[in-house]
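Please see the structure below; I have some questions.
All protein chains but one are shown at their positions in the complex.
Here is subunit A:
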Amino acid sequence: MTTNKHLLTKIIGIVTIVFLVFPLILIVVTSFGTEPTISFPIKGFTFAWYANIFSQDSFTQGFITSVVIALLASLASALVGLPAAYALTRGETKFSHFLESVFLAPVMVPEVVLGFSLYSSLVIYARFPLFLSLLFGHFLICMPYTIRLLIGGLEQFDSSIEEASWVLGTSRLSGFFKMVLPNISTSIISGFLLSFINSFNNIPVSVFLSGANVNMLPTSILNYLQNNYDPTVSAISTCLMLLTLIFMLMAEKKLGLKSLIN
């Protein structure tokens, strides 16, 4: 019985790895192919497609926009999320449960719907600048993750530590900076990283809120794919994978992957 279970777990594991990793390996391999279209197996070896990434303005622009938006949105969600999560964990129970669901609500809304509603309200109706609308959309994407992680961190934090600092003559505000912040820094950093990755990878919201000069990297790639099917896309995907890997390794080294997932 147990050996059967063992076998089943093994098979599921292998299948998962094959389905997850094989396409990724395929992408990496095809990015070095000499053929003008993505094909496998490759016939020759070249770095040309990597060079081609930088000749495309839409990619470099998209990358910069993506990084800037992801940074700003993660930062904003941390700045808004911190006092909100603090109030939620320290406040009256009934009301704070309600508020918590409000802050977590954006996860429930399909991102396409979120993107479209922001597009029609902010861009079409209120005539907001596209960049700000995009930023706001990504802020909404980041918010739930940030709040979740911060609430988790604050619930772990023994509030009597903070109280002890008050009794010893520290005001509430200064107690927050001296006691709360340093002790939930893991949650803050992991919330920031998760927000950043989510914002950077997002397509549904970005598609609706992009335009002539405002394009995120994923939407640029989509646009490019509509007219071309050459290994440049494989090359850029490989670069992104590498970046994400570095990112994750950094996070892992600093916090341990567990805290990032929980």
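One rule holds in what follows: a residue touches a chain if its C-beta (ideal position, glycine included) is under 8 Å from a C-beta of that chain, and two chains touch if they have at least 3 such contacts; residues count from 1.
Basically, contacts and distances are computed from a predicted model.
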{"item": "Name under which UniProt lists the unshown chain, selected from \"ABC-type spermidine/putrescine transport system, ATPase component\", \"Phosphate-import permease protein PhnE\", \"Polysulfide reductase NrfD\" or \"Energy-coupling factor transporter ATP-binding protein EcfA2\"", "value": "\"ABC-type spermidine/putrescine transport system, ATPase component\""}
{"item": "Candidate in contact with the missing chain, chosen from A:T30, A:S165 or A:N198", "value": "A:S165"}
{"item": "Chain not shown: contacting residue from A:I69, A:L140, A:M179 or A:I236", "value": "A:M179"}
{"item": "Where the missing chain touches subunit A, by residue", "value": "93, 158, 160-161, 163-172, 175, 179, 182-183"}
